[in-house]
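Quick one: structure below, then a few questions.
Removed: one protein chain of the complex. Kept in place: all other protein chains.
Right after this comes chain A.
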Amino acid sequence: MTTQIDNKRNSIVAIDSFYNVKGISWSEHQIHGSLDHSGDSIPGELLPSGVVQTYRGIQFQLPRHTTNHFDMVSCEGQTVPINARCDEIAFLGMSTFGDHTDFVVISYSDGETDEQLFRISDWGRLFFTNDLFPDEEIGIIFPYRRNIQGNKVPYLAGLSIQKIVIDKHKEISSITLPPNPYIFLASITLIHEHE
């Protein structure tokens, strides 16, 4: 299901029913998170909760993360229904333990499918180098992350934005996410160019 936002350029894709990991933590409130087996998490105080925010001109619905409920999608090949047309799909997310390259499958209502390259950087990549993948932009930068003990680790981290171009003349029925659980998504937005 998608929700169009006021400017009509962006539609939010509802992915909260696919949240399957608690990736954002609040150590002072005993709300623990763990993205992967390292136990690291995004500090909740650095990310607005449950609101629509604009990054790089694209509006994203940020997850509500002030409770113990799951708040991010760890990609496990889930099929997310879309049922809409658009020009591009923007993903706000990150990977852990490396920059990951995989594929997403776009299924159109006419039964055709399109397998597209999907590349997303490690959330700590900016600590090591200043560049991202050529087709990727910085979304949010965090000055620190939180480790399994709940302590701040002062290494730059972040969420990046990856966009894929879609056949705008056809309705998308769904997107199938990569099967790599160390690729994480916080939000998906459809981009409509002006008529």
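What we mean here is this: contacts are C-beta pairs under 8 Å (C-beta built on N, C-alpha and C of every residue); 3 or more make two chains touch, one makes a residue touch a chain; residues count from 1.
Throughout what follows, contacts and distances are computed from a predicted model.
**Student:** When one chain of this assembly is omitted, its UniProt record names it as which of these: "STAS domain-containing protein", "Acyl carrier protein", "Cu-processing system permease protein" or "Butirosin biosynthesis protein H N-terminal domain-containing protein"?
**Tutor:** The record for the missing subunit names the protein "Butirosin biosynthesis protein H N-terminal domain-containing protein".
**Student:** For the full complex, which residue in A:Q53, A:N68 or A:T101 touches the chain that was left out?
**Tutor:** Selected residue, touching the omitted chain: A:T101.
**Student:** Under the stated touch rule, tell me which residues of chain A contact the chain that is not displayed.
**Tutor:** 36-37, 74, 76, 97-103, 117, 121-122, 124-125, 127-129, 131, 133-134, 155, 178-182
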